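Here it is, the structure, as C-alpha cells.
Only one protein chain is missing from this complex, and each of the others stays in its spot.
As written, the chain order gives the labels A and B, with residue 1 at the start of each chain.
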Amino acid sequence: MFAYIVRRLLWSVVLLSVLSVVVFSIFYLIPLVGGATPETLAGRYVGRAATPETVHLTAERLGLLDPVPVQYWHWLKGVFVGAEYDYGSGVEHCPAPCLGYSFITKQPVWPELLDRAPVTISLVVGASLIWLIAGVSVGVISALRRGTVFDRGAMGVALAGVSLPIFFTGLIALAFFSYRLRITAPGGTFVPFSESPGRWAYSLLLPWITLAFLFAAQYARLTRAGMLETMTEDYIRTARAKGLPERTVILRHGLRGALTPVLTIFGLDVGLLLGGAVITEKTFSLNGLGKYAYDGIVSNDLPKILGVTLVAGFFVIIANLVVDLLYGVIDPRVRLE
Amino acid sequence: MNHSRSVRARGLAAVGVSAALLLAACGGGGGSGGNENPGAQSSQAGFNAGSTSVVNPSDKKGGTLKFANEGDWDTLDPGETYYAYSWNFARLYGRSLMMFKSAPGKEGNQLVPDLAEAPGQASDNAKTWTYKLRKGVKFDDGTEVTSADVKYAVLRSTDKQTFPNGPAYWDALLNLPSGYKGPYKSPNMNTDSAIETPDESTIVFHLKQPFAAFDYLGQQPDTMPVPKDKDTGAKYRNSIVSTGPYKFADLQPGKSFNLVRNDQWDPATDPNRKALPDRIEVSLNVNADDIDNRIISGDLDVAVTALGVQPAAQSRVLQDPTLKENADNPLGVRLWYTSINPTVPPLNNIECRKAVEYAMDRTSYQTAYGGQFAGGDLATTILPPSVPGYQAYDLYPDGQDHKGDLDAAKKSLEACGQPNGFQTNIAYRSERPKEKATAEAFQQALARVGIQLTLKPYPQGDYFAQYAGLPPYVVKNKLGLALNGWAADWPDGFGFLSQIVDSRVIRPAGGSSNMSVRIPEVDQMLDKALTELDTDKRNQDWGAIDKRVMEEAVIYPGVYSKSLLVRSKNATNIFVTDAYGEYDYLGLGAQK
Partner (left out) sequence: MTTSALRDLVIRHPGQAAQEPFLEVVDLSVHFPTDDGLVKSVDGLSFALDRGRTLGIVGESGSGKSVTSLAIMGLHTRPASEQTRPGAQLSGEIYLEGEDLLAKSPEYVRSLRGKRMAMIFQDPLSAMNPYYTVGHQIIEAYRIHNPVNKKVARKHAIDLLGRVGIPEPSQRIDAYPHQFSGGMRQRAMIAMALSCDPDLLIADEPTTALDVTVQAQILDLIRDLQSEFNSSVILITHDLGVVAELADDVLVMYAGRAMEYGSADQLFNRPAHPYTWGLLGSMPRFDRKKSERLLAIKGTPPSLINVPPGCPFHPRCSYAARNNGRSEEVRPELAPVEPGHTVACHLIQIEREQIWEHEIAPKL
C-alpha cells in the first residue's frame, strides 16, 4: 500500500512536468506555427506607444528571444533552484519554487497562488459539503417517493440547477439577496477564516449556495438513480427479512450502496473545482485561483497561466489519488491486500 | 400521463425561475424609492446634469468613497500608467508640473500649474521650457520635493525596458544623450542636455524640436516627483511615495488598495485640490455587472474606469426615470471612425472615397456602437467637440436623416469611373461586437450604391501590428476600409491628431493607428502648429488640420464616443471634466 502511494506520487510529478511542457508549448509553439515572432509576442505586453525598440527590449526582458526549450529550461530551473528578477533599479532573488513573474503585473506568481488558494479552498469546501448533503438527501427522498409530486418537482428543480449558468444565477442572487434584501454579503468581500470564522462564512454564504445549487442537482439525480438500483438488490430483502426497521434498511443498507459512485464523483468534482471555480469566482469577484486563471488567460500572461494550471493539475491528480485510495475503503470488494 | 406530469413539473420550475427574475429586475432600485438608502440624498439634478454643472455641491470634509475597477490598473506607478482614468485618479496621490483644472465641463480642459508656480516659460523657439516649482511641497515621508526629483521621475520613465507600457513622448522629444538607457542602466551619464536643474526649485527641459504645447507634456503623471532612494523600479508600483493629498495604505496587488490622508500635504501649497473625503477604498477585479448593481443600490460610489455601464444595467437605467435622473452621459475624448485606405484601388481615387463618405448611413454606425447614449453622437469631424480647436462642419452631408446622401454618392462613383460601384474588403477586430455590427452596417449601407464589402475580422491583439495596420498587408488583402478608433492622451489637437493624421508615424513594419492619412501638407501644418505659442491660434491651427484631412476623404468619422455613467448616492461634488470625459475624481467628496 505504501509502495503504491509512493509510486503514484512519483507518477504525479511526471504528469505535472508533462503538463508544464504542454502549457508552454501551447503558449509558444502554436503562435510560432501561426507566424508569430518574439516581437509580436512581446507586443502584447507593451503599451500602445511602444516603439520597435521598446518591443524588442521587452522581448529581451521576458526571455522571449531565447528558443522555446531554453525558456522552458530557465523556468524549470527556477522551480527547483529559484531565479533572479531584474526589476530595473535592482535585482530580486525569487526563492524556489519560483514560478516566474507575471508579465503584466510584475508580481511573483508563487506567492500570489498561495495567497489565492485559501479563497478557492474555502469556496469549494463549503459549497461541496452543502451540495453533498442537500443533493444526497433530495436524491434519497426522491428515490423513495418515485413518481410523486416531490420527485417530479425535485427533478425539475434539479434540471434548472444544472441548466442555468452560474453567472446568471449568481448575479441574480447578488442583486436580490445582497443589494435588495441586504441579507448576504455583496460581491468582492472575502474575510479569511483566520480573521473571523463567522464573517468568513457570511461572506461566502451566497457563493456557496449558488455553486452548490449547480452541483446538488447532479448529485440528487445520481443518488436517486443509485438508490433506485440498490433498493432492488437482494441484500435489501435480506435486511428486511432480518426485521430491521425500514429507516435502517434505507439508510444503512440502501444508501450505503448508492453512495459509492456518488463519493467517487464527489472526490473528482472537488479536485476539479479546487483548480479554479472560474465563473463563480468571477461572478462574485472572489480573488481565488479561478479568477487568477481568468485574468491570466485574458491578458496572455504566461507565468500566471502556467502557475494556475500546475496548481489545478496538482489538485486533480491528488483528488484522483485520494479517490482511488478511498475506493478501497468505501468498497471492501476492491481492497488492495 | 407520465409525460405530461414531468412536462408540468418542468413548466412549474420555469415559472418559478421567471418569477425570481422578475422580482430581481423590479427589485433593483425601481420605483420603490422608499426601500433605498434612507439616509442618502438622491440628487434630483436631472439627466446629464453632471456634464456641465456640479451635482450635490458640498464643502463637507470627511467620509469614505468606494471605487471599484472591473479589471486592474495597468500600473499605479505614475511614470508608466497610460489610461485616462488612471491619469484622472493619479492626481489624488501625486502632483505633476501642470494639471487639468478640477472643474466641470469645458473649464476642466484648462491647464493650471500644480507643482509648478506658473505655466512653463518657452525659449529657443519653443525648444526649451523652464518651470519654477512651488516651495514647501513634501513627499509623504516628510522630505521636501526638489527639481531633481522631478528630473529623476521624467528620466526613469524613459527606461522602456523597465516601463514598456507608458507614453513615449519624452523619449521622442527630449534631447537625451545617445545611448542613454535610463537612470538604472546608465546612472552616470550626464543628462543635462535633456533636463537641467540649476537650483532646487527650477527645472529646464531641452527638446529636439519645437513643441509649443509643452504644458500638456507637463501635466503627464510621469512628471510627478519620485524620490530616488525609494525608487524600486518595476516594483515601485507597490510602494509609491505620495505628493498629493492622499497616500497609499493596505495595497494588495490585484485585490485592493486604500488611499488615506497624507499628513505631509500642505493645502497652502495647493490651490487646486479640496481633498474632501478622509478615505478612498478601491477594489480591483470586481465583476462588471456587479459594479453596476452596487452603484445603483448605493454600496459603491464610482466605477473608476468610466467605460460606462454594462448593457444589462444600460437598459435599466435608460428606461427607469428615477435611475435616468441620476445618470450622466459625458462625451469622451474619443472618436470611433473608419479608415478609408487610398492604397487600395479604386479608393486611390478621391471621388471613390467621397462616395463612401456620402453613401454610409451614419445613424447605423451610432446604433452599432450602442445608440445615442451608450454609443455616442454623430461625428462629422475628427476632433470631438470637447477638444479645444474643434470646429463644427460637415464636408459630406449625409441627408436630413443622416442615413446617407445616395445621389451625391452615385455622382461621386460616376466621377471616379465606377458608376456601378466596386468591391473591396472591410477589416475589424473580431473580439469587438460593436465593430462587427458597424462593419455589417457599412456593408448594408454601401450596397445601396453598388459598393460590395466583404467582412474581414482580425484578432485585436495583432490588429495594428500584423493586419490592418501593416501597410503591405493592407494592399495585398485589399483592406479598403478598416474600423478604427482613437482616444487622445490629452484633449488638444496634438494629443488627438498627431498619432492618426501624421504620415510619419506610419511604419512599414506596422503598428500605427494611422492607417490611411498620408498628406505632406498636413505633416507640415502639424509641425508648424507646434511652434505656435499662442494657445488660441494654435487651437485654430488644429482645427484647420482637421478640415484638411477630411478634405482628402481618408477618414470616415463615425461617432464621438459617449458613456453612460450612474452617479453615486453617497458622493458630493459630482461633475464631469472634459479633460478626461469622466467624473473628476479630484473633486468628489463623501457624505459618509
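Quick notes on this structure:
Here is the rule we go by: a contact is a pair of C-beta atoms (placed from the backbone, for glycine too) under 8 Å apart; a residue touches a chain by one contact, two chains touch by 3 or more.
Since we're looking at a predicted model, the values are computed, not measured.
Although it is not drawn here, the omitted chain touches the following shown chains in the complete assembly: A.
In the complete complex, the hidden chain is touched by one of A:17, A:37, A:196 or A:238, namely A:238.
Across A:31, A:97, A:118 or A:257, the single residue that touches the chain missing here is A:257. Remark: the residues of chain A touching the chain excluded from display are 144-148, 233-235, 237-246, 248-250, 253, 256-257, 330-333.
Simple rule for what comes next: only the chains that are shown with their structure count from here on.
Mean C-alpha positions place chain A and chain B at a centre distance of 37 Å.
By the touch rule above, chain A contacts chain B in their complex via residues 40, 43-55, 57-58, 60-61, 87-90, 92, 105-107, 112, 149, 152-153, 155-157, 159-160, 164, 171-172, 174-176, 179-180, 186-188, 282-285, 287, 291-292, 295, 300. Those residues of chain B that touch chain A in the complex are listed here as 5-6, 8-10, 12-14, 16-17, 20-21, 23-24, 27-28, 35, 68, 71-72, 74, 80, 82, 156, 159-169, 171, 182-184, 231-238, 253-255, 283, 285-287, 289-290, 293-294, 296-297, 299, 461-462, 465-466, 507, 509, 511, 513.
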